[in-house]
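All protein chains but one are shown at their positions in the complex.
Coming up: chain A.
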Amino acid sequence: MIRFMNVHKWFKDLHVLNDVSLNVTAGEVVVVCGPSGSGKSTLIRTVNQLESINSGEIWVDGKNVVDPKTDLNALRAEVGFVFQHFNLYPHLSVLDNITLSPLMVKKMERAAAEKLALQLLERVGLAHKKDAFPAQLSGGQQQRVAIARGLAMQPQVMLFDEPTSALDPEMIGEVLRVMKDLAESGMTMMVVTHEMGFAREVADRVVFVDHGQIIEEAQPEEFFMNPQHDRAKQFLRQLLTPMQ
């Protein structure tokens, strides 16, 4: 479903992505973790070309996203993206946030778009908030709306860029539960997160990124119990026991 082939990216002198190759198959949930500044957010943003790359190829659902002939907007419509800071449209109601792209990009009928939006809101447990505005919702609720908004395009793939990092601790659970639900429904997901509980429980594979390189790739149990690389060991130690 998503295939990175020898991807390189530089920010001036900084080699943010260094020869990244990775394959995410349909229905798979891949968690990407790594220290801050390791390039994991950049990596996930290259999938729908919110970040360009300097060399290599990225294939999504059979299309090469870096090929100038690829219709990027059509491709982006098939890829849901959930941001760290939700990025809901503050001037639109919850319902309008969700229906905007189906109406404008997919040219869906309004009635159909609203029906779909309500189903999705039901699914993330926020049907009663359809007329609220983003600023009237908690962070956790906003992120659940953002997930519903992503799903409204009926995407092939959902990308999550640190979806819980900006949330208060007691709101993380509600978002992770929605994501778990989604994973269980068979959605292909790529998730940048530090939520190791989520990785352990939901992910099919964990990818550890450092200095723009994938240095470890393993099943969750394997990764948590028996990390191979020193950097990964150190990272896990700090994540589990931050005070030491």
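Rule of thumb we're sticking to: a residue touches a chain if its C-beta (ideal position, glycine included) is under 8 Å from a C-beta of that chain, and two chains touch if they have at least 3 such contacts; residues count from 1.
Please note the rule applied: contacts and distances are computed from a predicted model.
**Student:** What does the UniProt entry say the missing chain is called, choosing from "3-oxoadipate--succinyl-CoA transferase subunit B", "NADH-ubiquinone oxidoreductase chain 5", "Glutamate/aspartate transport system permease protein" or "Potassium:proton antiporter"?
**Tutor:** Hidden chain, UniProt protein name: "Glutamate/aspartate transport system permease protein".
**Student:** Which of these, A:K9, A:K40, A:R76 or A:K130, touches the one chain of the complex that we don't see?
**Tutor:** Considering all chains, including the one not shown, the answer is A:R76.
**Student:** Which candidate, A:W10, A:F133 or A:F224, sits in contact with the chain we can't see?
**Tutor:** Counting the whole complex, the residue in contact with the absent chain is A:F133.
**Student:** For the chain not shown, which residue from A:L100, A:A218 or A:L236 touches it across the whole complex?
**Tutor:** A:L100
**Student:** Can you tell me which of A:R3, A:K63, A:H85 or A:R231 touches the chain that was removed from the display?
**Tutor:** Answer from the full complex: A:H85 touches the omitted chain.
**Student:** Footprint of the hidden chain on chain A, which residues?
**Tutor:** Touch set of chain A with respect to the missing chain: 48, 50, 73-79, 81, 83, 85, 87-91, 100-101, 104-105, 132-136, 149, 153.
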